[in-house]
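And then chain A:
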Amino acid sequence: MDCTLFRRSAGLLAGAGALALAAGAADAASLVKDCGKDGKYVIGFSQANNAEPYRQHVNDELTAAAAKVPQFSLQIADGAGNVNTQTSQMDNFITQKVDLILISPFEAAPLTPVVARAVKAGIPVIELDRRSLGEPGKDYTAFIGGDNFKIAQEAGKYVAGTLLPDGGEVAVLEGLPSSTPAVERLNGFKDGVKANAKIEVVAEQAADWLPDKAQTAFAAMLQAHPNIKAVYASNDMMAAGARLAAKGAGKKDGDIKILGTDGLPGPAGGIRAVAEGEWSATFTYPTGGPEAIDMAKAILIDCAEKVPTVVTVATTAITPDNAKAMMGK
Partner candidate 1 sequence: MNDAAPMRAAPAAPPATARRFDAFAIAVRFQSVIGLILVTLGGIVFSPRRHGHILFLAPDNMANIVRAVSETGIIAVGMTFVIITAGIDLSVGALLSLCSVLTATIMTSGGYGLAPTILFVLACGTAFGGAQGLISNRFRLEPFIVTLAGLQVARGLALVISGNQYINISYGQGPGLAPPVFAILGDRLFDNTVPVATLVFVVVAAIATFTLNFTRFGRYVFAVGGNERAARLSGVPVSLVKVSVYAITGLVSGIAGVVHAGQFNFGSANDGTGYELTAIASVVIGGTSLFGGSGSMIGTVAGAVMLGALANILQLNNVNAALQLLATGAIIVLAAVLQSLVRRREGLGR
Partner candidate 2 sequence: MNAEPPRPLLSMRGVVKRFGGVQALRGVDFDLRRGEIHALLGENGAGKSTLMNILSGVIEPDGGEMRIEGVATRFSDPRAAQAAGVATIFQELDLVPGLDVTANLFLGREPTRAGVLDRGAMRRAARERLAAVGADIDVDQPVGELSVGRRQMVAVAKALTYASRILVMDEPTAALTAAEVDRLFGVMREIAARGVGIVYISHRLEEVPRVADRVTVLRDGLVAGVAPASAPQSELVRLLVGRPLAELYPKRGAQAGETVLKLERARFAPRRGRAGWQAPDDVSLEVRAGEIVGLAGIMGAGRTELLTALYGAAGPGRWSGVVQIEGRPARLASIRAARGDGVGLVTDDRRGSGLLLRDSVGRNLVLTVLERVSPFFLMSRAKESTLARQAIQAFDVRPPQPEAIVGALSGGNQQKVVLAKEVLGEPRLLLLDEPTRGVDVGAKGEIYARIRTLAERGLGVLIASSEMPELLGLCDRVVVLRKGRTVAEFAGGADEHAVLAAAEQSEDTSP
């Protein structure tokens, strides 16, 4: 199982074909039989839950990337946060004989069997952002996604090296404690700040990804530790809540370094907040959408015989230096 790390900017829409696909041995057969430049291909995307704004963002990026390939038409099915719904939608894709399936499984174990059914039916399955159980390259074609631990680790390193080189007290706002990304981001950040021994993580509280809970929790943290110099929020909405708490405690923007995660575009997202000086930085959680379409192109149009089985898409740090430029994109 090889692991290829692709460095990409968050300007993900550039279809530069940077996806360097490992060309396999000459005698290997292509992954799907009916491939080639002239075909028309239906790609089915089984989304976990449209109701989360981040997932909407994934849909948007995926739609935009697919629109650039004239041979592709993309169908998005909303699993609505329900494994049963998502399973039956996957079965529909199999019945329709779509040419390729993308899936973000809402939960790993319950969706593993239907992924296997699709592969058995000869449909390549690319898992996006979330994995089912089983081995990529064998039980499904490939996994494309960000690495929560690494993203948060980048944020930790940024605090340790750039924001607080002289050290100080730092707080963490965790996501929903039962979710894997929440744990990975918490651990990643704590690992990242280890680079600077003078930094001390004095408080960590779960705020369930929600701005209102983050505001309440960070207000209490500021009471208990008035010298907190930076707060790492495991998503952008909690960073927004943390800023309100800082304001409530009489702090001005910049007094406390606020770091978000996700780097969502739009007026309510983190990129704008950094550009306007409300926060110090946010770290994009790449959707993997363009990468997924690139891989679909490789499989369906270029008749690739082999694709990388795990593609980790790197984060981009949004800082005051690049935020304004990023906003235009």
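Selection criteria: all candidates are chains of the complex that A comes from, given by their letters.
In the analysis below, a residue touches a chain if its C-beta (ideal position, glycine included) is under 8 Å from a C-beta of that chain, and two chains touch if they have at least 3 such contacts; residues count from 1.
Just so you know, these numbers come straight off a predicted model, no measurement behind them.
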Candidate number, among 1 or 2, whose chain touches chain A in this complex: 1
In the complex with candidate 1, residue positions of chain A that touch it: 50-53, 56, 174, 177, 202-206, 210-212, 215-217, 219-221, 223-224, 226, 237, 240-241, 244-245, 247-250, 266-269, 272
